[in-house]
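Only a single protein chain was left out; the remaining protein chains are all shown in position.
To keep things simple, chains are lettered A, B and C as they appear, and every chain counts its residues starting from 1.
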Amino acid sequence: MDRTVRFGVSLDATLLESFDRYIEGKGYTNRSEAIRDLIREKLVERQWEAGDNQVAGTVSLVYDHHNLDLPSRLVDVQHDHHDLVISSVHVHLDHHNCLEVLILRGRARDVKAFGERLCSTRGIKHGRLTFTTTGYGLV
Amino acid sequence: MDRTVRFGVSLDATLLESFDRYIEGKGYTNRSEAIRDLIREKLVERQWEAGDNQVAGTVSLVYDHHNLDLPSRLVDVQHDHHDLVISSVHVHLDHHNCLEVLILRGRARDVKAFGERLCSTRGIKHGRLTFTTTGYGLV
Amino acid sequence: MDRTVRFGVSLDATLLESFDRYIEGKGYTNRSEAIRDLIREKLVERQWEAGDNQVAGTVSLVYDHHNLDLPSRLVDVQHDHHDLVISSVHVHLDHHNCLEVLILRGRARDVKAFGERLCSTRGIKHGRLTFTTTGYGLV
Partner (left out) sequence: MDRTVRFGVSLDATLLESFDRYIEGKGYTNRSEAIRDLIREKLVERQWEAGDNQVAGTVSLVYDHHNLDLPSRLVDVQHDHHDLVISSVHVHLDHHNCLEVLILRGRARDVKAFGERLCSTRGIKHGRLTFTTTGYGLV
(Lines give C-alpha, C1' and ligand atoms only; values in the text may rest on other atoms or scores of the structure.)
Protein backbone atom coordinates (compact mmCIF):
# COMPACT_ATOMS: atom_id res chain seq x y z
CA MET A 1 0.00 0.00 0.00
CA ASP A 2 2.80 2.38 0.91
CA ARG A 3 4.76 3.57 -2.03
CA THR A 4 8.22 4.84 -1.25
CA VAL A 5 9.79 7.19 -3.72
CA ARG A 6 13.25 8.63 -3.84
CA PHE A 7 14.41 12.03 -4.95
CA GLY A 8 17.72 13.83 -4.93
CA VAL A 9 18.61 16.90 -2.91
CA SER A 10 21.60 18.97 -3.93
CA LEU A 11 23.30 21.16 -1.41
CA ASP A 12 26.67 22.46 -0.41
CA ALA A 13 29.05 19.94 1.14
CA THR A 14 29.74 22.15 4.17
CA LEU A 15 26.04 22.58 4.84
CA LEU A 16 25.55 18.83 4.62
CA GLU A 17 28.36 18.24 7.12
CA SER A 18 26.75 20.66 9.57
CA PHE A 19 23.41 18.96 9.10
CA ASP A 20 24.94 15.54 9.68
CA ARG A 21 26.44 16.72 12.95
CA TYR A 22 23.10 18.26 13.93
CA ILE A 23 21.06 15.13 13.30
CA GLU A 24 23.64 12.95 14.99
CA GLY A 25 23.28 15.13 18.08
CA LYS A 26 19.52 14.64 17.91
CA GLY A 27 19.91 10.87 17.77
CA TYR A 28 18.94 10.29 14.15
CA THR A 29 20.57 7.31 12.52
CA ASN A 30 19.42 8.21 9.06
CA ARG A 31 19.39 11.35 6.91
CA SER A 32 16.11 10.52 5.16
CA GLU A 33 14.36 10.09 8.49
CA ALA A 34 15.58 13.48 9.67
CA ILE A 35 14.34 15.16 6.50
CA ARG A 36 11.00 13.39 6.68
CA ASP A 37 10.63 14.80 10.19
CA LEU A 38 11.39 18.35 9.01
CA ILE A 39 8.75 17.93 6.30
CA ARG A 40 6.11 16.43 8.57
CA GLU A 41 6.66 19.16 11.16
CA LYS A 42 5.72 21.81 8.58
CA LEU A 43 2.73 19.83 7.31
CA VAL A 44 1.33 19.44 10.82
CA GLU A 45 1.70 23.21 11.36
CA ARG A 46 -0.37 23.76 8.22
CA GLN A 47 -3.05 21.30 9.36
CA TRP A 48 -3.55 23.46 12.43
CA GLU A 49 -3.58 26.72 10.51
CA ALA A 50 -6.56 25.55 8.48
CA GLY A 51 -9.22 25.35 11.18
CA ASP A 52 -11.37 22.64 9.56
CA ASN A 53 -8.83 19.83 9.55
CA GLN A 54 -9.09 16.90 11.90
CA VAL A 55 -6.20 17.09 14.33
CA ALA A 56 -5.03 15.56 17.57
CA GLY A 57 -3.66 17.58 20.43
CA THR A 58 -2.61 17.23 24.03
CA VAL A 59 -3.25 19.56 26.93
CA SER A 60 -0.91 19.50 29.92
CA LEU A 61 -2.30 20.98 33.12
CA VAL A 62 -0.31 21.43 36.32
CA TYR A 63 -2.28 22.27 39.44
CA ASP A 64 -2.53 21.83 43.14
CA HIS A 65 -5.19 19.19 43.74
CA HIS A 66 -5.92 20.75 47.13
CA ASN A 67 -7.48 23.56 45.16
CA LEU A 68 -10.97 22.94 46.37
CA ASP A 69 -13.24 22.55 43.41
CA LEU A 70 -10.74 22.46 40.56
CA PRO A 71 -10.71 18.67 40.03
CA SER A 72 -14.48 18.56 39.79
CA ARG A 73 -14.62 21.58 37.50
CA LEU A 74 -12.08 19.92 35.21
CA VAL A 75 -14.14 16.75 35.09
CA ASP A 76 -17.28 18.74 34.33
CA VAL A 77 -15.77 20.67 31.47
CA GLN A 78 -14.34 17.47 30.00
CA HIS A 79 -17.73 15.84 30.04
CA ASP A 80 -19.23 18.86 28.32
CA HIS A 81 -16.77 18.19 25.51
CA HIS A 82 -16.60 14.41 25.65
CA ASP A 83 -16.61 14.37 21.86
CA LEU A 84 -13.20 16.09 21.90
CA VAL A 85 -11.55 14.27 24.80
CA ILE A 86 -10.26 10.80 24.01
CA SER A 87 -8.43 10.05 27.20
CA SER A 88 -6.61 11.58 30.10
CA VAL A 89 -3.80 10.60 32.43
CA HIS A 90 -3.03 11.97 35.83
CA VAL A 91 0.29 11.87 37.70
CA HIS A 92 1.13 12.97 41.21
CA LEU A 93 4.21 15.16 41.06
CA ASP A 94 4.45 15.77 44.77
CA HIS A 95 2.21 16.19 47.79
CA HIS A 96 0.58 19.25 46.21
CA ASN A 97 1.13 19.26 42.50
CA CYS A 98 -0.32 17.02 39.86
CA LEU A 99 0.03 16.95 36.12
CA GLU A 100 -2.94 15.94 34.05
CA VAL A 101 -2.60 15.29 30.35
CA LEU A 102 -5.69 15.22 28.15
CA ILE A 103 -5.65 13.84 24.65
CA LEU A 104 -7.96 15.64 22.30
CA ARG A 105 -9.15 15.02 18.78
CA GLY A 106 -11.46 17.01 16.53
CA ARG A 107 -11.56 19.97 14.18
CA ALA A 108 -8.50 22.19 14.65
CA ARG A 109 -10.58 25.23 15.64
CA ASP A 110 -12.60 23.27 18.22
CA VAL A 111 -9.58 21.56 19.73
CA LYS A 112 -7.79 24.90 19.95
CA ALA A 113 -10.71 26.71 21.59
CA PHE A 114 -11.30 23.94 24.09
CA GLY A 115 -7.59 23.51 24.83
CA GLU A 116 -7.22 27.23 25.52
CA ARG A 117 -10.24 27.19 27.77
CA LEU A 118 -8.76 24.33 29.80
CA CYS A 119 -5.43 26.15 30.13
CA SER A 120 -7.14 29.30 31.37
CA THR A 121 -9.22 27.49 33.98
CA ARG A 122 -8.93 29.25 37.32
CA GLY A 123 -6.40 27.49 39.53
CA ILE A 124 -4.30 25.92 36.77
CA LYS A 125 -0.66 26.83 37.43
CA HIS A 126 0.58 26.01 33.98
CA GLY A 127 -1.40 24.92 30.96
CA ARG A 128 -0.09 24.07 27.58
CA LEU A 129 -1.80 23.00 24.37
CA THR A 130 0.40 20.94 22.07
CA PHE A 131 -0.38 20.58 18.39
CA THR A 132 0.02 17.13 16.96
CA THR A 133 -1.73 15.07 14.33
CA THR A 134 -4.08 12.14 13.79
CA GLY A 135 -1.39 10.80 11.50
CA TYR A 136 -3.92 10.43 8.72
CA GLY A 137 -2.32 11.13 5.35
CA LEU A 138 1.02 11.66 7.03
CA VAL A 139 3.00 8.59 6.13
CA MET B 1 1.32 28.80 54.22
CA ASP B 2 0.23 30.61 51.08
CA ARG B 3 0.47 34.32 51.38
CA THR B 4 -1.46 36.32 48.86
CA VAL B 5 -0.26 39.84 48.18
CA ARG B 6 -1.78 42.53 46.07
CA PHE B 7 -0.10 45.16 43.96
CA GLY B 8 -1.34 47.81 41.57
CA VAL B 9 -0.75 47.92 37.84
CA SER B 10 -1.23 51.18 35.99
CA LEU B 11 -1.91 51.16 32.31
CA ASP B 12 -3.83 52.98 29.63
CA ALA B 13 -7.61 52.55 29.69
CA THR B 14 -7.73 51.52 26.01
CA LEU B 15 -5.09 48.89 26.54
CA LEU B 16 -6.99 47.52 29.49
CA GLU B 17 -10.18 47.30 27.44
CA SER B 18 -8.37 45.35 24.73
CA PHE B 19 -6.90 43.05 27.34
CA ASP B 20 -10.30 42.48 28.92
CA ARG B 21 -11.74 41.47 25.54
CA TYR B 22 -8.74 39.19 24.96
CA ILE B 23 -9.04 37.35 28.27
CA GLU B 24 -12.79 37.05 27.92
CA GLY B 25 -12.21 35.33 24.57
CA LYS B 26 -9.81 32.94 26.28
CA GLY B 27 -12.36 32.07 28.92
CA TYR B 28 -10.85 33.85 31.89
CA THR B 29 -13.30 35.07 34.48
CA ASN B 30 -10.76 37.09 36.36
CA ARG B 31 -8.06 39.59 35.46
CA SER B 32 -5.66 38.53 38.22
CA GLU B 33 -5.83 34.94 37.05
CA ALA B 34 -4.96 35.96 33.49
CA ILE B 35 -1.98 37.98 34.67
CA ARG B 36 -0.78 35.19 36.93
CA ASP B 37 -0.82 32.93 33.87
CA LEU B 38 1.25 35.38 31.83
CA ILE B 39 3.76 35.53 34.67
CA ARG B 40 3.92 31.78 35.20
CA GLU B 41 4.36 31.19 31.48
CA LYS B 42 7.54 33.28 31.50
CA LEU B 43 8.85 31.67 34.69
CA VAL B 44 8.42 28.18 33.25
CA GLU B 45 10.32 29.25 30.10
CA ARG B 46 13.17 30.35 32.35
CA GLN B 47 13.16 27.08 34.28
CA TRP B 48 13.83 25.28 31.01
CA GLU B 49 16.53 27.70 29.89
CA ALA B 50 18.58 26.92 32.98
CA GLY B 51 19.44 23.27 32.35
CA ASP B 52 19.80 22.19 35.97
CA ASN B 53 16.26 22.88 37.14
CA GLN B 54 13.83 20.10 37.86
CA VAL B 55 11.08 20.23 35.25
CA ALA B 56 8.22 18.16 33.96
CA GLY B 57 7.54 17.61 30.29
CA THR B 58 5.39 15.58 27.97
CA VAL B 59 6.32 13.88 24.75
CA SER B 60 3.62 13.20 22.16
CA LEU B 61 4.45 10.54 19.61
CA VAL B 62 2.25 9.64 16.64
CA TYR B 63 3.13 6.45 14.79
CA ASP B 64 1.78 3.50 12.91
CA HIS B 65 1.84 0.59 15.32
CA HIS B 66 2.16 -1.79 12.37
CA ASN B 67 5.67 -0.44 12.08
CA LEU B 68 7.36 -3.70 12.94
CA ASP B 69 9.70 -3.14 15.82
CA LEU B 70 8.84 0.43 16.80
CA PRO B 71 6.62 -0.38 19.83
CA SER B 72 9.30 -2.61 21.33
CA ARG B 73 12.05 -0.08 20.62
CA LEU B 74 9.99 2.59 22.36
CA VAL B 75 9.51 0.38 25.39
CA ASP B 76 13.23 -0.41 25.49
CA VAL B 77 14.31 3.21 25.37
CA GLN B 78 11.81 4.12 28.07
CA HIS B 79 13.18 1.45 30.35
CA ASP B 80 16.70 2.72 29.76
CA HIS B 81 15.49 6.04 31.15
CA HIS B 82 12.96 4.82 33.70
CA ASP B 83 14.23 7.50 36.07
CA LEU B 84 12.88 10.15 33.66
CA VAL B 85 9.60 8.52 32.62
CA ILE B 86 6.79 8.76 35.14
CA SER B 87 3.97 7.40 33.10
CA SER B 88 2.66 6.95 29.59
CA VAL B 89 -0.72 6.73 27.93
CA HIS B 90 -1.56 5.23 24.58
CA VAL B 91 -4.59 5.93 22.40
CA HIS B 92 -5.69 4.30 19.18
CA LEU B 93 -6.43 7.04 16.67
CA ASP B 94 -7.48 4.72 13.85
CA HIS B 95 -6.62 1.31 12.46
CA HIS B 96 -3.04 2.41 11.82
CA ASN B 97 -2.19 5.42 13.90
CA CYS B 98 -1.67 5.67 17.59
CA LEU B 99 -0.71 8.55 19.84
CA GLU B 100 1.45 7.83 22.83
CA VAL B 101 2.05 10.48 25.44
CA LEU B 102 4.92 10.10 27.90
CA ILE B 103 5.19 12.17 31.03
CA LEU B 104 8.75 12.99 31.97
CA ARG B 105 10.37 14.55 34.99
CA GLY B 106 14.01 15.35 35.73
CA ARG B 107 16.71 17.92 35.11
CA ALA B 108 15.79 20.21 32.21
CA ARG B 109 18.80 19.21 30.14
CA ASP B 110 18.15 15.47 30.61
CA VAL B 111 14.44 15.72 29.87
CA LYS B 112 15.20 17.76 26.77
CA ALA B 113 17.84 15.36 25.45
CA PHE B 114 15.69 12.30 26.09
CA GLY B 115 12.55 13.96 24.69
CA GLU B 116 14.37 14.90 21.49
CA ARG B 117 15.73 11.40 21.15
CA LEU B 118 12.21 9.95 21.44
CA CYS B 119 10.89 12.39 18.82
CA SER B 120 13.65 11.45 16.41
CA THR B 121 13.12 7.70 16.78
CA ARG B 122 12.90 6.07 13.37
CA GLY B 123 9.27 5.50 12.39
CA ILE B 124 7.72 8.26 14.51
CA LYS B 125 5.50 10.36 12.23
CA HIS B 126 5.27 13.32 14.53
CA GLY B 127 7.00 13.89 17.82
CA ARG B 128 6.68 16.83 20.09
CA LEU B 129 8.30 17.71 23.39
CA THR B 130 6.23 20.07 25.52
CA PHE B 131 7.78 22.08 28.31
CA THR B 132 5.84 22.25 31.52
CA THR B 133 6.67 22.35 35.20
CA THR B 134 6.68 20.33 38.40
CA GLY B 135 4.72 23.20 39.87
CA TYR B 136 7.23 23.47 42.70
CA GLY B 137 7.68 27.10 43.76
CA LEU B 138 5.06 28.16 41.24
CA VAL B 139 2.10 29.02 43.35
CA MET C 1 -5.98 62.02 25.55
CA ASP C 2 -4.34 59.09 27.27
CA ARG C 3 -6.18 57.93 30.29
CA THR C 4 -4.20 55.85 32.74
CA VAL C 5 -6.14 53.55 34.98
CA ARG C 6 -4.98 51.40 37.82
CA PHE C 7 -6.16 48.00 38.91
CA GLY C 8 -5.03 45.53 41.53
CA VAL C 9 -3.56 42.10 40.92
CA SER C 10 -3.53 39.55 43.70
CA LEU C 11 -1.06 36.74 43.66
CA ASP C 12 1.05 34.60 45.90
CA ALA C 13 4.02 36.32 47.53
CA THR C 14 6.46 33.63 46.35
CA LEU C 15 5.26 33.96 42.78
CA LEU C 16 5.69 37.71 42.95
CA GLU C 17 9.24 37.33 44.25
CA SER C 18 10.09 35.03 41.34
CA PHE C 19 8.54 37.48 38.91
CA ASP C 20 10.48 40.37 40.39
CA ARG C 21 13.73 38.46 39.93
CA TYR C 22 12.73 37.60 36.37
CA ILE C 23 11.94 41.17 35.34
CA GLU C 24 15.05 42.48 37.03
CA GLY C 25 17.07 40.05 34.92
CA LYS C 26 15.33 41.40 31.82
CA GLY C 27 16.22 44.95 32.74
CA TYR C 28 12.78 46.21 33.75
CA THR C 29 12.76 48.94 36.35
CA ASN C 30 9.07 48.77 36.92
CA ARG C 31 6.50 46.03 37.51
CA SER C 32 3.67 47.78 35.66
CA GLU C 33 5.85 48.15 32.58
CA ALA C 34 6.68 44.44 32.61
CA ILE C 35 3.02 43.51 32.87
CA ARG C 36 2.04 45.94 30.12
CA ASP C 37 4.59 44.19 27.91
CA LEU C 38 3.13 40.76 28.66
CA ILE C 39 -0.30 42.10 27.77
CA ARG C 40 0.78 43.83 24.58
CA GLU C 41 2.65 40.73 23.43
CA LYS C 42 -0.58 38.72 23.53
CA LEU C 43 -2.60 41.46 21.84
CA VAL C 44 -0.11 41.67 18.96
CA GLU C 45 -0.32 37.88 18.52
CA ARG C 46 -4.08 38.22 18.19
CA GLN C 47 -3.78 41.03 15.65
CA TRP C 48 -1.84 38.64 13.43
CA GLU C 49 -4.23 35.75 13.92
CA ALA C 50 -7.09 37.81 12.50
CA GLY C 51 -5.93 38.23 8.91
CA ASP C 52 -7.69 41.53 8.21
CA ASN C 53 -5.93 43.70 10.77
CA GLN C 54 -3.37 46.28 9.78
CA VAL C 55 0.00 45.14 11.06
CA ALA C 56 3.66 45.94 10.67
CA GLY C 57 6.33 43.30 10.20
CA THR C 58 9.97 42.95 9.38
CA VAL C 59 11.66 40.46 7.11
CA SER C 60 15.33 39.61 7.68
CA LEU C 61 17.13 38.06 4.73
CA VAL C 62 20.71 36.78 4.82
CA TYR C 63 22.31 36.01 1.50
CA ASP C 64 25.50 36.01 -0.49
CA HIS C 65 25.37 39.05 -2.72
CA HIS C 66 27.64 37.28 -5.21
CA ASN C 67 24.62 35.15 -5.96
CA LEU C 68 24.20 36.38 -9.49
CA ASP C 69 20.70 37.64 -9.94
CA LEU C 70 19.39 37.54 -6.37
CA PRO C 71 19.79 41.26 -5.57
CA SER C 72 17.89 42.25 -8.71
CA ARG C 73 15.18 39.65 -8.11
CA LEU C 74 14.73 40.98 -4.57
CA VAL C 75 14.39 44.52 -5.88
CA ASP C 76 11.87 43.40 -8.49
CA VAL C 77 9.66 41.56 -6.04
CA GLN C 78 9.73 44.53 -3.66
CA HIS C 79 8.59 46.86 -6.39
CA ASP C 80 5.77 44.50 -7.25
CA HIS C 81 4.60 44.96 -3.65
CA HIS C 82 5.63 48.56 -3.09
CA ASP C 83 2.35 49.10 -1.24
CA LEU C 84 3.55 46.68 1.44
CA VAL C 85 7.22 47.69 1.70
CA ILE C 86 7.89 50.87 3.64
CA SER C 87 11.63 50.77 3.76
CA SER C 88 14.64 48.51 3.72
CA VAL C 89 18.14 48.54 5.12
CA HIS C 90 21.13 46.58 3.95
CA VAL C 91 24.27 45.71 5.91
CA HIS C 92 27.45 44.02 4.78
CA LEU C 93 28.22 41.22 7.23
CA ASP C 94 31.43 40.09 5.55
CA HIS C 95 32.91 39.78 2.08
CA HIS C 96 30.12 37.41 1.03
CA ASN C 97 27.17 37.76 3.33
CA CYS C 98 24.73 40.58 3.65
CA LEU C 99 21.67 41.06 5.79
CA GLU C 100 18.76 42.96 4.37
CA VAL C 101 15.86 43.97 6.56
CA LEU C 102 12.57 45.04 4.99
CA ILE C 103 9.89 46.82 6.91
CA LEU C 104 6.40 45.89 5.84
CA ARG C 105 2.96 47.22 6.62
CA GLY C 106 -0.47 46.10 5.45
CA ARG C 107 -3.19 43.56 6.13
CA ALA C 108 -1.90 40.69 8.25
CA ARG C 109 -2.66 38.08 5.59
CA ASP C 110 -0.92 40.07 2.83
CA VAL C 111 2.14 40.85 4.93
CA LYS C 112 2.40 37.20 5.91
CA ALA C 113 2.09 35.89 2.35
CA PHE C 114 4.59 38.38 0.98
CA GLY C 115 7.01 37.87 3.87
CA GLU C 116 6.95 34.10 3.39
CA ARG C 117 7.53 34.52 -0.34
CA LEU C 118 10.59 36.69 0.35
CA CYS C 119 11.98 34.15 2.81
CA SER C 120 11.58 31.32 0.32
CA THR C 121 13.29 33.19 -2.52
CA ARG C 122 15.92 31.00 -4.13
CA GLY C 123 19.37 31.85 -2.80
CA ILE C 124 18.29 33.26 0.57
CA LYS C 125 20.31 31.48 3.27
CA HIS C 126 18.07 32.46 6.13
CA GLY C 127 14.82 34.34 6.03
CA ARG C 128 12.68 35.33 8.92
CA LEU C 129 9.37 37.15 9.15
CA THR C 130 8.83 38.95 12.46
CA PHE C 131 5.39 39.95 13.63
CA THR C 132 5.08 43.39 15.13
CA THR C 133 2.49 46.11 15.16
CA THR C 134 1.60 49.53 13.80
CA GLY C 135 1.15 50.53 17.42
CA TYR C 136 -2.33 51.81 16.64
CA GLY C 137 -4.68 51.21 19.57
CA LEU C 138 -1.82 49.77 21.58
CA VAL C 139 -1.03 52.41 24.11
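One rule holds for everything that comes next: a residue touches a chain if its C-beta (ideal position, glycine included) is under 8 Å from a C-beta of that chain, and two chains touch if they have at least 3 such contacts.
For clarity, every value in this text was computed on a predicted model and none was experimentally measured.
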| item | value |
| --- | --- |
| Missing chain: touched chains present in the view | A, C |
| Contact with the hidden chain (one of C:E17, C:E33 or C:D83) | C:E33 |
| In chain C, positions touching the absent partner | 23, 26-30, 33-34, 37, 40-41, 44, 56, 58, 60, 62-64, 86-89, 91, 93-94, 96-97, 99, 101, 103, 105, 116-117, 119-122, 124-128, 130-136, 138-139 |
| Residues of chain A in contact with the chain not shown | 2-16, 18-19, 22, 31-32, 35-36, 38-40, 42-43, 46, 137-139 |
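FYI, only the chains that are shown with their structure count from here on.
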| item | value |
| --- | --- |
| Overall pattern in which the protein chains touch one another (line/ring/star/complete/other) | line |
| Chain B onto chain C, rotation angle from CA fit, given as a multiple of 5 degrees | 180 |
| Separation of mean Cα positions, chain C and chain A [Å, integer] | 26 |
| Touching two or more other chains - residues of chain C | none |
